[in-house]
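Notes follow the structure.
For this depiction, one protein chain was excluded, whereas all remaining protein chains were kept in their positions.
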Amino acid sequence: MSIDLEEFHQIFFEESLENIDVVEQALIDIDLESPFDAELINSIFRAAHSIKGGSGTFGFTEVTNFTHLMEALLDEVRDGHRTLTPELVDALLKSCDCLRNWFASLQAKEALDTEISKPIAKIYQTMLNVDSSAGVSDTPVEPAGARIDADSASQDSVITDNHKTWLIEFIPDNEILLSGNEPVRLFRQLQQMGEYSVTVNTNKLPNIKSLVVDECYLAWTIQLQTDHQKQEIEEIFEWVADECRLTITDISNCSDQQLEESVEPVQESNNESVKIIQADKLTEIKHTTKRALPSSSIRVGIDKIDNLINLVGELVITQSMLSELGSNFDMSKIDKLSNGLEQLLQNTKELQENVMGIRMLPISFSFNRFPRMTRDLSEQTGKKIDLIINGESTELDKTVMEKISDPLVHLVRNAIDHGIEFPKERLAVGKSENGTIKLDAYHKGGSIVVEIADDGRGINCDAISQKALEKQLISSTEGMTDSQIFELIFEPGFSTVETVSDISGRGVGMDVVKKNIKSLGGRIEIESEEGKGTVFKVHLPLTLAILDGQLIRVGTEICIIPLISIVESLQIKQEMIKKVSGNMNVYRLRDENIPIISVGKEFGLSSSADNFDDQLLVIVDGDDCKVGLLVDDLLAQQQVVIKSLEANYKKIEGVSSATILGDGSVAMIIDIPGLLSMSAKRSISSNKHVA
Amino acid sequence: MNTQIDISNLERIGDDDHDSIEISLSSGEQYLVFTLGDELYGINILSVTEISGWDSAALVPNAPNYVKGVINLRGNIVPIIDLRIRFEVGEVTYPKTTVVVILSGLVDGRERTVGFIVDSVSDVLDIEQDSLQCSSSFDGTVAANYIDGIINAGDDVVTILDTNKLLSINS
Partner (left out) sequence: MAQLLVVDDSTSMRNMVAATLIHAGHGVKDAENGQVALDIAKENGFDAVITDLNMPVMDGITLVKELRELDTYTYTPILLLTTESSAEKKSAGKQAGATGWLVKPFDPEKLLHTIDRVLD
């Protein structure tokens, strides 16, 4: 073997997973009632075909055999011999799941779970046997390995009793050359099989004037002494079988004389074989084993890479300009210097944005699973659902995408399960029979918003508060706004549907959804109107590696508040500070009473007692409500690169991570939810203390 | 390199046969000796990645008093522990001679880097592993948890610290 096929496995796996997505997407897009969509069917066929072809070549026999069934059925559909029934679509969708599972195992170098394919294969076989005379059982596909053995055996075999002399009459059609089949090449093949001689028959050669250069007028008679089988000789002529007249006869018993005649060609044949051996050696030497370890990879558009290269080019120019300036600097060049630095800033910023862009993937990667899921859930529940997806090309950091996928799935499940009504209910309230779920993703400020909207029954505030009271999550709903009541569904252990349904009730509650989103530095909002529907808005950071931060001073330290959580900042007016139950300070902002948390006190950084003079209040979006953070000063706003504290230290409560500022010093990035829970714990314990 | 520490006030702890101990300069492992107050401590030099002067660190919220904060060490955030506070020895002042010994090693399979503030760095000793005396007599002191043993270096006693335990000091 000249090439290690394993090199291509990883590409094959990734490509196959993409093909599975294609199949699934197309199956979902197909409208069984509409006229036959040839292009769609073809794309499904092609994807299945590619998986089959590749798996055969790379030796994944189970995959080949299974996709062979899919392909066989799809081929019939494509040719119009079979209609795409809901049952077939269903089986094909299940096959996608099965194949995904298999490819995951292959990637992990684990054994395949062949049980999962059996029921599906059975369905396919039944369909194929019942509906068509052409069974599939007669074409199990040989893995590539088997072929090597067969091939090398035929090439290396020594002279045995099978040694025979064959008389081959080969009369090609005139047009044979037009298919790229040069008879000389066929003879060369024969030469390799043994001793041969050839005589040419020029009878058909026309007069030079009527000779057409494209055409072949010659015929040949070949004698071949070989231990190869007749079948192997036929194989050489396989490609031209319908472009010639060919007879192959065994003349072993009368070959002595003819043997004499074949001396010259034999020598030629020896030369040929020498050449071939050398070529083999060459490939042997050139062969290098490269083993690509499976690792998570990301596909990056060439344009993104080109952009980076351009930017680095610009950076180099700026750098050389600055260093020249620096080596020969006087104050007259101060303008140039400041221009250069400005340019450097620009270059760095663009470079940073572009590098971050490499990690960005369109959210369609995450959205793509919803058509299938909606379809399945619609079947399961008997609810009719139209899914509308917008903003699929909105890009999101790969890590954010991976972590947000499950919460999004839960939200969509939730919308179908709790939001959308049954067709009858919908008709009864004058809505269309089909419910609509709308997914959207867009940029807003420095973050990405993903919306999951349904036009279902909306959130019933009374039911929620009732439930919350029962579960003792709250003591009274007095003074609670609707949106505060909506927030209750994110409380641990909250669920409004009496029976735990198969869809949403999988042990993961909305509280986990909210927690996951928070852990990504995002937040979730609910808007709902009873009878009209509900919208969940998930706000996510563009990336996890960089954060837009507000620098603040607390005592002598500089800390950072993520800009995304800041609502507003204000100078404290002493008279707006009110003390409420348990010695807690709140700030009256317009009509809201906002609890005040002193960052310095929570972090043990400043001991100054409740002295609000000269301090500032940064209003942030806390867990469920706004909170005012008391800080000593507001400094610059800037992007900061997130650095792990846990690598060398440990998790610090109230701090999500750290960063390095322009002067090389370290600053803590405040984890707002963490800080709030810290403060809550503290006030509880201090209250206990008081009591 | 010569010992340049003032050894007049060395505490001698549970050691009455120091004559039998020899310091081999040719074999065994090398230890970096540093001072905390009047005491001498040693740490395997292979785990020392650098020694730097003490500047300042960013305070860590609600950290124990011996965690002086975190610094930026070539882009990595590294915590700084004041061993004098942790071991309750010496005076906690930060003159210009105060140094930070940066140690690196694997903790739970992951590379971890921590800086330790000490009064000064004094010497490098070659120590035979089997000349270490067990340290049961330290029981009760904070330092006992981080000690491998003690060893005599001439008239001085050096407390040998366990790198791994030191690196896990704050977790």
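By letter and in written order, the chains are A and B; residue numbering begins at 1 in each of them.
By our rule, contacts are C-beta pairs under 8 Å (C-beta built on N, C-alpha and C of every residue); 3 or more make two chains touch, one makes a residue touch a chain.
Bear in mind that the values here come from a model prediction, so they are computed numbers and not experimental data.
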{"item": "Shown chains that the omitted chain touches within the full complex", "value": "A"}
{"item": "Touch criterion as defined above, residue of A:177, A:351, A:373 or A:625 at the omitted chain", "value": "A:177"}
{"item": "Sole residue of A:12, A:124 or A:587 that reaches the chain not shown, by the stated touch rule", "value": "A:12"}
{"item": "Candidate in contact with the missing chain, chosen from A:52, A:82, A:164 or A:643", "value": "A:52"}
{"item": "For subunit A, the residues touching the chain missing from this view", "value": "1-3, 5, 7-9, 11-12, 15, 42-43, 45-46, 49-50, 52-59, 64, 68, 71-72, 75, 139, 141-145, 147-148, 151-152, 177-182, 184-185, 189, 214, 236, 238-239, 242-243, 276, 279, 282-283, 286-287"}
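Quick note on the criterion: only the chains that are shown with their structure count from here on.
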{"item": "Centre-to-centre distance between subunit B and subunit A (centres being mean Cα positions), rounded to whole Å", "value": "50"}
{"item": "In the complex, subunit A residues that touch subunit B", "value": "556-558, 602-605, 643-645, 647-650, 652-655, 658, 660, 664-668"}
{"item": "For the subunit B and subunit A complex, residues of the former touching the latter", "value": "56-63, 69-72, 75-79, 110, 112-114, 170-171"}
